[in-house]
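Data block below; observations after.
Only one protein chain is missing; all other protein chains are in place.
Moving on to chain A:
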Amino acid sequence: MQRFSELLDRLSYEPRRNAKLALLTQYFGTTPDPERGLALAALTDGLDFRHAKPAMLRGLIAERTDPELFALSYDFVGDLSETIALMWPANRGVNAPPPLLSDVVVGLRSAGKSEVPGLIAGWLDTLDETGRWALLKLVTGGMRVGVSARLAKTAVAGLGPLDTDRIEEAWHGLDPPYEALFAWAEGRAPAPLSSDPAPFRPPMLARPIEPETFAELDPAHFAAEWKWDGIRVQAVAGRDESGTFRRRLFSRSGEDISEAFPDLVEQIDFEGSIDGELLVVRAGRVQSFNELQQRLNRKSVTKALLKSHPVAIRAYDLLSSDGRDLRELAFEARRGELESFVERLSLPAIGLSPLIGFRDWDELAAARANPAGHIEAGDAEAVEGVMVKRRDAPYVPGRPKGLWFKWKRDPYLVDAVLLYAQRGHGKRSSFYSDYTFGVWRDEELVPVGKAYFGFTDEELFEIDRFVRNNTTNRFGPVREVAHTKVTGLVLEVAFEGIARSTRHKSGLAMRFPRVHRLRWDKKPEDADRIELLEALVPGNVKA
């Protein structure tokens, strides 16, 4: 627990991906089984035990501290677990060594509800501040140290010559404490035999394309599809050795999201692996991303929501079928398999994502500019561009060069005024690189979004200089920047869409906003008005 807590402590402050990776790999390489495997499970959300509730922890600290001192401390620190970790009285009479992570996991799994407070108090007595903080994070189920499951697996792969994608494929057949995985990663044992009949397969991703690149590409070698504005999923099912049927829905990163989409998963009656886009489809028509968002990031889902926001998949690839791995086949051959597979299924929730016929790049450009000319108008609203795929390309995990391209529709643009700037992290910690910007509503600038990329290094330098020279107020790491009608910086902000939100004062939230251009030539009074953005909210009829 002590080493694990030191790791969590370092990770929680470290902003750099590569440094997090180095810290994780060092930990995995120097920590014995089963401790490292349980740490991996903790970081990938794979530990299963009775979580402690804040009320119980409050009770523990109330027995040990003066209530007024606790109130003053909590007020200062602002976080319950951290306040408890810091205030917990050092119990100098305790001789017991601090628990191992495995002691904690096993202890919590086997404890009855009434035993949990005593167990946790006993461990807190033996740990230092960092150890207590880590334990409380672990037992309350909120790690949040900025490590994705993918990053943790990449760190394990870093122990030897293994590729992260191979770990991803084997992952769902493995269990904590992952001893077979570590032995494989360290080259001490062969790949663990995966008996998982419904594994996740790391997806093939597209690279963005610049229009001028098309001159080098022969249109006859490529197929094109619509790029849907949903989320990428894999619907997988199969039978294990005992004949039990397993089915799962995975997100693009390999997270099992089956529980959030029971309406879809219960329809899966095939053995195979479909790669496609998850969308809300009402009466056969694809809905906007905003509608889909109602269904995302939920552990469970209400009946009302299932009814009001039914989901379906637009399938665009087939990775396996009846036990055959199809990924070595060319796109064209897989497409043929996919078409007959989906037709055989004839499931309402799984439809084919259509190909776009085109003879040359100009025709494809025309289709991209006007999807409604090719598909139903409702569906066309959920299209955010086109995908271009090489007909002879196998299915290669990751983002290989020259095989798949995404050609997104042109973004929306708005001229907004810089309101607040915040310093970035890591390499950018001396730069004001996170920007809150706003547009006019009547005589007032209201915040509509935040952007922290899109600019060049040179532009970052210019904005940083502007922020430092035009600061009107400071709030911790945030500076308020001059923004009157005549003084201020106008940013041309590009974004992919806009929806209602309570997060900003304006009631709007942009998707994927980024700084497109600096408009030194404009004054804040020339910036856009909120009405322009209001008109872009789906469902709002333009007056």
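We take it that a contact is a pair of C-beta atoms (placed from the backbone, for glycine too) under 8 Å apart; a residue touches a chain by one contact, two chains touch by 3 or more; residues count from 1.
Basically, contacts and distances are computed from a predicted model.
Participant: Looking only at the UniProt record of the hidden chain, which name from "Rod shape-determining protein MreD", "Roadblock/LAMTOR2 domain-containing protein", "Iron-regulated ABC transporter permease protein SufD" or "Ligase-associated DNA damage response exonuclease" is the right one?
Facilitator: Answer from the UniProt record of the missing subunit chain: "Ligase-associated DNA damage response exonuclease".
Participant: I'm checking contacts with the chain that's been left out. Which of A:D66, A:E115, A:D240 or A:E332 qualifies?
Facilitator: Selected residue, touching the omitted chain: A:D66.
Participant: Return the single residue from A:E82, A:D103 or A:E255 that touches the missing chain.
Facilitator: A:E82
Participant: Which is it among A:Q26, A:T213, A:S251 or A:S501 that touches the chain not included here?
Facilitator: A:Q26
Participant: Considering the whole complex rather than only what is displayed, give the residues of chain A touching the chain that is not shown.
Facilitator: Spelled out for chain A, the touching residues are 10, 12-16, 19, 22-23, 26, 65-66, 68-69, 72-73, 76-79, 82-83, 86-87, 90, 128-129, 423, 425-427, 429-430, 474-477.
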